[in-house]
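This is the structure, below, for whatever I ask next.
The complex appears here without one of its protein chains, the remainder shown in place.
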Amino acid sequence: MNFSLPSALTMAILCGASAVYAQTNMKASDTEYYSPVPPTVTLDKGIPSDAIVLFDGKDLSKWKSEKGKANWTVANNTLEVKPGSGNIETTEHFTDFQLHIEWKSPELIKGEGQGRGNSGIFLQGLYEIQVLDNNNNPTYVNGGAGSLYKQRPPLAQVIVADKWHVYDIIYKAPQFNKDSLLISKGTVTVLHNGVIVQNNTQIDGTTEYIGLPKQVSHGPGPIILQDHGDLVQFRNIWLRKL
Amino acid sequence: MNFSLPSALTMAILCGASAVYAQTNMKASDTEYYSPVPPTVTLDKGIPSDAIVLFDGKDLSKWKSEKGKANWTVANNTLEVKPGSGNIETTEHFTDFQLHIEWKSPELIKGEGQGRGNSGIFLQGLYEIQVLDNNNNPTYVNGGAGSLYKQRPPLAQVIVADKWHVYDIIYKAPQFNKDSLLISKGTVTVLHNGVIVQNNTQIDGTTEYIGLPKQVSHGPGPIILQDHGDLVQFRNIWLRKL
Amino acid sequence: MNFSLPSALTMAILCGASAVYAQTNMKASDTEYYSPVPPTVTLDKGIPSDAIVLFDGKDLSKWKSEKGKANWTVANNTLEVKPGSGNIETTEHFTDFQLHIEWKSPELIKGEGQGRGNSGIFLQGLYEIQVLDNNNNPTYVNGGAGSLYKQRPPLAQVIVADKWHVYDIIYKAPQFNKDSLLISKGTVTVLHNGVIVQNNTQIDGTTEYIGLPKQVSHGPGPIILQDHGDLVQFRNIWLRKL
Partner (left out) sequence: MNFSLPSALTMAILCGASAVYAQTNMKASDTEYYSPVPPTVTLDKGIPSDAIVLFDGKDLSKWKSEKGKANWTVANNTLEVKPGSGNIETTEHFTDFQLHIEWKSPELIKGEGQGRGNSGIFLQGLYEIQVLDNNNNPTYVNGGAGSLYKQRPPLAQVIVADKWHVYDIIYKAPQFNKDSLLISKGTVTVLHNGVIVQNNTQIDGTTEYIGLPKQVSHGPGPIILQDHGDLVQFRNIWLRKL
C-alpha cells in the first residue's frame, strides 16, 4: 500500500497509549530495500518449482526401507503401505523444510481408535505427525490425526471422510549447544485440509509410543512413512528446503 | 503410531548425546489423554464448518466503508476494488484468527512496481500483508506480494500469472502490558499459493508507507481491504477465530 | 549511540548479502519516540521500588498454608521450612512476573539425591523451579537445582556450597483458547547465582512427580514454597508484576 490509514479509523481501533515516532522528513523510499531478492517460485499443477518431488506417482526411487529397497505398492499414481514390510524413508536427509503430503484412509474400514487407518509421518526421522482415520473414530486426543503424536492434539479435528487428506507441514529443527543441551525446541506448523491444526508448536522431543519425549542432539534426518499394518495411501509428496 | 522406531535407524541419525529416560514400567496408556476434545471441523467446498464467511460471492453485508456502506463491485462471485471509493473493512472485529482470501491482479496490466495491481489486507486494521501484481514486476523486496509490508519480504516470490492467488494467513495478536509496553509481538504465518512465505514472522508494529512501525496498544480490529486505485479482485474470503 | 559503525569494521563481520535500505534523507529524529514512558524504578538495598516484598525477614503476612495460617519458622531474617507443616503459598495470585528469591541448603547435610535439601518454588502454583542441595549430590539432571522440574535440566549446575543461592526468575504465563486448548506455552527464564540456567524455556505443562505434564487452562495463581521435609531456608523474596 502507500496510503496512510485514515487516522479516524485507526483511532477507533486503539485502546491504549501509542509509541509514535516524531518523524518529520521521512520519505517513503527510506523504508524500502532491494536485496537480497527472494527466489522466484512458479507452480506446475500445484507443485512449487523449487520443490524436491519425493513421490510423483511413478516410483520409489527417492525412498529406501530399513532392509534396503523400498517396496510399498505403487499403483494408480498412489503409494500404499505394504503391511509387514516396515517403514520407508527418504534417502536424502533434511533440516528445515516445508512438506506437502496427501493421504487417504483405507477404503475397507476395520479396527478402532489407533487400530484404524494408522500411519505417520516422521520429521527428521524422529518427530511424528499422526495419520489416522478420524471419521467417527474416537481415540486419545494427543493421538488423533494432525496431532504431534502424544505431545500436542490438533487445534481441530478436520474430517473429510472417504477423501484424500492434505497436510502442509512447515518444520524448523531444534538446536542443541556444545554441551548437547537443548537451547531451542524444534517447531512445526500443520495445515490439515487447509485448516491450521498446529501453529508453530514447539516440539518437546521424540514422539514415543511408550514413555516420554527424548531430547536428542542430532543432525539432518529423513522423512519416514510408517508401516502400522494398515493400507493407508499416499500421493503427491514434495518438499522444499527452507 | 505405536511401534518404536528401530534403534539402528534412530542411531544412524544421531550425532550427539541423548537425554534418555530410565523408563522401566511405563505403559502406552500413560502418555494418552482424552480431554479437552478439539472441535470437529468438516469442509464444504473447501470452507471449514466453523468459518465465518466474510465474502461468499453474493454481497458485502459483512463489510462497511469509512463513509458507511461498502460499495465495491460485486459480480460473478467476485469482489472488485472500486477505485476512489476507499478501503472497506469488516464490521466484526477480531483478535487471533486464520484467514483465507483469494485475489487476482487486474487483467489490464498498467503501471509498474507498486503502481501495478496494488492492494492489501490489513490484519486487525493495522498490519498489512501486501497484494501486488508480482509477474515480472520488480519492486522493493519488502513491498512485494506476500510481504509484511515494509517489514519483512516473503521467503519466496510465488507467481501465478493471470490466475487467482490464494493467501492462507494465521495471525496471533501482539500483547501489551499495564504500562502499554509491548511484551509479545504479534506473529503471522502466510502461505501464498501453498508456499510458505512468512513463517511465524514477528510483527514489528504498524505497517507504514512513510516512517517506522508503531507499537500501539490496541484491542480487536477488523480485516481491511485496501483501495489503492487498482482493479484488484477478491473472492472466497473466510476466517476462523483461533 | 549516534555514530555509524565504521564500514570497514562492519564489513569484516559480514558473510552474506544484506538487506540495506535505500535511505536518502532520513534524519536521526525519524527513529525516535517519546511515549509511552517506561516506569521509573529505583533500588533500595537491591529491592526495586515497584516490587511487592513477599518476605522481608519479619513475618509471613503475605502467606498462608493449606490449613490456614502459614507457620514456617521465621528467625534471623530468614524463613525456614517447618517439616510436616505443608507448603505455604502467597495469598495474592499473579500472572506474569519477575521473582527474586534466595535460598540455602540445610547446614546439617543428610540424605542423597532428591532427599538432600529439597524444596521448590511453584510459579502460578503449578510449575516448579527445583530447589536442591547441588553440592556433590548427583541426581537425575531434570531434577537438579535450577531445573524446570522433570521437564528441563538447567544449562549449568551452579554450585555455591554452604552459601545463599539466588534465583532471578522471569515468568510469562501460558495462554489457552476458547476450546481450552493450549495456544502459547508459558515461558521461564532463570538466573542461578547470576548464571543463566533457563533461557526463555517453554513450559510443557504442570511439573509432576509421577507422570506427564498436564496442560491445564487456568487463571492467576500463587507462588508456592514446598515443604519437602528438609530444613531449607529462604530470604529476601520479592516480585514485580510484568
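The first chain written gets the first letter, and so on, giving A, B and C; residue counts start at 1 in each chain.
One rule holds in what follows: a contact is a pair of C-beta atoms (placed from the backbone, for glycine too) under 8 Å apart; a residue touches a chain by one contact, two chains touch by 3 or more.
Source: prediction; values computed, not measured.
Across B:41, B:79, B:99 or B:182, the single residue that touches the chain missing here is B:182. In the complete complex, the hidden chain is touched by one of C:63, C:149 or C:234, namely C:149.
The omitted chain makes contact with just one of the residues B:152, B:165, B:192 or B:228: B:152. Chain A residues in contact with the hidden partner, per the touch definition given at the top, are 19, 22, 30-31, 36, 38-39, 96, 140-142, 153, 172, 177-181, 183-184, 211-212, 217, 241-242. Although one chain is not drawn, its touching partners on chain C can still be listed: residues 1-6, 8-10, 13-21, 23, 26-28, 30-43, 46, 48, 50, 66, 87, 89, 93, 98, 100, 114, 118-120, 122, 124-126, 128, 130, 140-144, 149-150, 153-160, 168, 170, 172, 176, 180, 182, 187, 189, 191, 193-197, 199-200, 205-212, 214-219, 221-222, 224, 226, 228, 240, 242.
Hidden from this view is one chain, which touches chain B at 17-27, 29-36, 152-153, 155, 177, 179, 181-183, 185, 199, 202, 204, 212.
As a convention for this text, only the chains that are shown with their structure count from here on.
Chains that touch both chain B and chain C are the following: A. The rotation relating chain A to chain B, fitted on Cα atoms, amounts to 180°, rounded to the nearest 5.
Centre-to-centre, using mean CA coordinates, chain B is 35 Å away from chain C. Distance from the chain A centre to the chain C centre is 34 Å, each centre being the mean of its Cα atoms.
Shared interface positions of chain B, defined as residues touching 2 or more other chains, are 19, 30-31, 36, 38-39, 140-142, 153, 172, 180, 211-212, 217, 242.
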